[in-house]
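Here the complex is missing one protein chain, while the rest keep their positions.
And now, subunit A:
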Amino acid sequence: MSAATAAPVTTAASALLTDPQRPADQRERFYRLLPELLADDPRAVALLADIGAGYVDLPPSVADRVLNLGIREQLLVSAAGGLALTGLRPIVHTFAPFLVERPYEQLKLDLGHQDAGAVLVSAGASYDMAGAGETHFGSRDVGLLDTLDGWTVHVPGHADEAETLIRAALPVDDRVYVRLSGASNARPLGTGPEMTVLRRGTRGTVVAVGPLADRVLTAVADLDVTVLYAATVRPFDAHTLVATLTEPDVVLVEPYLAGTSVPQVSDALAGIRHRVLGLGVGRAELRRYGTPAEHDRAHGLDVPGIRRSVAAFLS
């Protein structure tokens, strides 16, 4: 991993300037927010493993609380555990595969088993870096965290939501994962912990997670379904799902591994005969490069793909 394969945030920022319709980039917002988070909270310490280090502009007053460990992701998470044991609040950042997959045992032992917390902020989502290929893909992150105990998982669909969720994660000591994406909805839709009801219908429920919400709303525009929006997926808001349920047919549309939240829906509806369809990123390696839009299409996560799957399931 090197800066050469890092998604060029400066390019995203300049695209922002040339395209007034484009929503703010979540990752760029995080880097801009970080000095303020550190200034506001004396417990906050940011840990980096080179990724992002060149993009964070640090005033001297907080510079000592941004530690770049170099390309050492095992140490990144272990050191976060040690910092938490001294009462500090680590904010840990790198690309999703290097934050969750490579140091998986450190997440399990050096945070979980120590009963220590941290705020993990990933970037790159499932295939923001489509051209970089499978080594940089992070679609398995939420599924992996599901094997561990006590994680709150946020999947913001807009930079404003990401900012709200990260700010809220700092004053406490628990284990929080914030999954930043290059994709975004046009406007913020809610930051939970309850799911937001975007639409009510009578023929079933579609749960749209994070940046997929706008696409879901377009895809089901003429279908008689309830649409719920989740920017927080763990803990999963079973209450709103049950409280708004009409026909017990539920479709999950998630921007990571397909079916990741199916067990949560099954638990929520355990006493009811129900059907559930989990849409998301396919399990098989595609071994394709290209653009995020091409990967959305390949996984059926573009508007026509979502519409096709939902319509077939509910027909």
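We adopt the following convention: a contact is a pair of C-beta atoms (placed from the backbone, for glycine too) under 8 Å apart; a residue touches a chain by one contact, two chains touch by 3 or more; residues count from 1.
Here, contacts and distances are computed from a predicted model.
Chemist: Leaving aside the chains you can see, what is the UniProt protein name of the one that's missing? Options: "Ferredoxin fas2", "Sulfate adenylyltransferase subunit 2", "Glutamyl-tRNA(Gln) amidotransferase subunit A" or "Cation:proton antiporter".
Modeler: Going by UniProt, the chain not displayed is called "Ferredoxin fas2".
Chemist: Just name the one of A:Arg65, A:Arg140 or A:His154 that touches the chain not displayed here.
Modeler: Considering the complete complex, A:Arg65 is the one touching the chain left out.
Chemist: Just to verify: which one of A:Asp115, A:Asp174 or A:Asp267 makes contact with the chain not shown?
Modeler: Here the residue in touch with the unshown chain is A:Asp115.
Chemist: Considering the whole complex, which of A:Ile51, A:Leu83, A:Val119 or A:Val216 touches the chain not shown?
Modeler: That would be A:Leu83, which touches the missing chain.
Chemist: So that we can see where the missing chain sits, which residues of subunit A does it touch?
Modeler: Given the touch definition above, subunit A has residues 45, 64-65, 67, 69-70, 72, 74-75, 77-88, 90, 105-106, 109-110, 113-115 touching the missing chain.
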